[in-house]
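Got a structure here, written out as structure tokens. Questions coming.
Every protein chain of the complex appears in place save one, which is left out.
Chains: A, B, C, D and E, in written order; residue numbering restarts at 1 for each.
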């Protein structure tokens, strides 16, 4: 199994979730994060003083999937999250050794 | 070492922490997340319009443990977080290659 | 590639980011988390009743790097985040199997 | 001669009515939008207040309350020409300055009410321009017709504190504005719940308290009429709140907090035209009708009309204000505990007059709003870009964020 | 005859006292609970306001202020029968309408104070039913005894603005309610800090400002008594705040913001019965006692009684109101800068009367509250389910969230 972490633009969430549902990914966990990267932050002005906001709000999605679903997932993620502008984000894939569904104690792919 | 990620119901936190302390897990990191899964979100009504909240507040616990503690940890987590209702959450186990305690520079299990 | 997770004291963020920029790490993702560990939480008093806050605000940095940069990164992180007091935090290193830049579809080290 | 006691109450009432807009209405509206648009809404209310204040002095006061034709006042008071410190306002016992200030606060809140129709997608320049034109072209004449000795006053229309002048004009204009602008992206499939219902409640409470300045202040004296206006205003608010609550309880099994305070505002808007004329019995009736009718109207606008009058200005203020104006005819008679109809006027007759008042004002407001929006669109544009709408107006329109709590505010 | 100046001040005072409840007290309480219960608390305050307003008109005003027996007023004013717009309230120079509205705001805030005892675990239906019964069974008689010409007034009890009628009744009832309902899950081991101390401060400030309407308004005139009442009220608040702050500073090394404003409320509640009778010296004494005694009472209730009177209604309002009522006997004499005791009445005698007033009202309030809670329990139940308590009343009771900031409000 794989543990996929995607950093995306917040306003792409709806599109991404639809794309994932379409390929049968039924669960994910979302965290509000702030990203620092190539994308230049915006400037806010308060009383004439400029503040550069360099940490930009992003959403982090964590999705555990079966190995067999990985490619499909990556494609769905890339397509649905992409706007083509700097700051679209990243996908990180880690190996997932074990997964457990707390309610039932099931483990492995069936726990996802 | 293993890097264990558990998604739990927020109100189980106290119980989980007690269970972990009991088996000697002394450290963990908590993040407020929102989960999407089998559990149906609730409906909120504002001025007659219904809003389905599909992203449900959860807590994510991240716990780094020595391999030897893993089984005990999984059992403690599963037991203490379980309510038996849909939405109890998941546990994900990843391999942890290295750990460092920033204060001392110690690494490996003793850093946990 | 490695997926490095660092839990740090919030007020060290500026120092850490400067140190990372210095060694050429250009991207990272920050999450507000709360940590439980050796560091004793503080006490808040409301109307004579004491509340022990055992979950202490921390920042979690997630940084994907090429293997070749790992050692340098760990050193930079440890140095810049350290204050020498309990609660300075931890660094966890996980193996990163794949990385994708959503905007371009690039993958591997060049996606970071 | 100046009556110091009346003056004391009117000074207070002026503060109360300004307080309704700033921060009352501003918070009521700001809590209902998404977090990313909170500042834009607050800013709309502040900027409208400032712009209308200046225009009021420049010409709107004179157009509304100056002597002129039955249709519009003259410009003899433009720039408050000839105003002296100790002049008494004709027909009252308070200084002219106080009358001008008091009425100014009405002219402020009326276009500010319309804000609720176009939030989360309008250009700030459009808000400023449209509101400025609107207060001259719609508010000034309507105020003149009803309160400035114009033709509706001549007909005998009864509008104590603004069912026609304030709520009908604002409500209808809001509906038209919502239609012209079009809905927010995602409406009606993807709605977004109010980002801060607690703030909605605070705004509603400030409106409630301030409304006593609005209605009881409209007696322009510190007397029994003011006292009764306060009592019936309060009763209508309370009853309408309970009515709205009851409907939600029956329908959804749970009464909501946003619901109950929406009922409050419905009750307040609806009693407004009647507040100086009816008694407690009238207030109870108005309260029940306000809660019920406005509740239904909210649903109809959203579901049947499919118009994104985002914060329900038409359904709550417009429908409430119009209903209250019409009901006034029935509740004023002595038999209902009211002050009585003028001699020889029947309920049906009065109802006819009220209906004409509402209708003509509604048509004028709707038509002119349409025209002014087209002009605004031509001059500065109406809607923000889609991207700006998705990022939020606070950042894209004002370069700010409503909440900067990130990292405990310790760094950005 | 109506005195327009007194009327102006009483209209203003009415607004101020309503403002105390909405949004003052509501925010004060809402900031003290957990985020998941904020709307339920706000809703309690709004719904109580509405329900009491209606009941006031229906019968409570008449029961409290109508002529009747020494124990309860008659029903001659039920539904405000016979009220005319220009009637003067007997013994005052203000319109009857204004007197009725002003006193209504007292009847509103009193059951709203009790909210603090049962937050975070009560059913909304229980709040509505209990408060409605309570205002008839407890408030109406108590108000009649003291202010409506009842037997305590006959005895010569001195309660200027509600030490007995408001604070003793609410405080004792709160204690009983907290006992009957039982503590919140986790009490006292797992307490939860106030979710928004800043909001507590805002609520306290609104209460402070509004309290001038409460105390200085109780002069029912715009005169020297009102002026002195305002001055002593303010002084007591200031001194009690500093006292509470000093205690915390000594005890914990840090004075807290929630602490200092709790002291403010203690000072305001304690001076209330005395506010029309004492001078500045009396105010300073009351302030010091208020800060000290209420501080100790908070501790005792929580630690010794182990009662979860969640927001310390008994310790702050009850103890403060009772202490102030008793102290009034000592501080009214001319020698203390007060208005003086009636001829021939000694301090000891007056103290006895005050004690009887407090005691009888306390017993009545406690007993009746117990009975009404049992009735409420039988009819609609008192406590929510444990699950509902753990999920929060906002969602389970009202289908809403106080804060919807998730994902910048951009999606849910």
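Throughout what follows, a residue touches a chain if its C-beta (ideal position, glycine included) is under 8 Å from a C-beta of that chain, and two chains touch if they have at least 3 such contacts.
Treat the numbers as computed from the prediction; the structure is a model and nothing was measured.
Undergrad: So which of E:2, E:180, E:221 or E:393 would be touching the chain we can't see?
TA: That would be E:221, which touches the missing chain.
Undergrad: Which is it among E:98, E:158, E:202 or E:274 that touches the chain not included here?
TA: Considering all chains, including the one not shown, the answer is E:202.
Undergrad: Suppose we count only contacts with the excluded chain; which residues of chain A make the list?
TA: 44-49, 51, 53
Undergrad: So which bits of chain C touch the chain we can't see?
TA: Residues in contact with the chain left out: 11, 14, 34, 42-46, 51-55.
Undergrad: I need the residue numbers on chain D that touch the omitted chain, in ascending order.
TA: 2-5, 7-9, 11-12, 14-15, 18-19, 22-23, 26-27, 30, 38-40, 42-43, 46-47, 49-51, 53-54, 57, 79-80, 83-87, 94-98, 100-101, 104, 124, 394, 397-405, 408-412
Methods note: only the chains that are shown with their structure count from here on.
Undergrad: Same residues or different residues where chain A meets chain B? The copies count as same if more than half of the interface numbers are shared.
TA: Result for this pair: different.
Undergrad: Take the average of all CA coordinates in chain C, do the same for chain D, and state the distance between these two points in whole angstrom.
TA: Spacing between the chain centres: roughly 51 Å.
Undergrad: Give the residues of chain C that touch two or more other chains, as numbers and ranges in rising order.
TA: In chain C, the residues touching two or more other chains are 30-32, 94-95.
Undergrad: Got the chain E residues that touch at least 2 other chains?
TA: Expected reply: 399-401, 406-408, 410-412.
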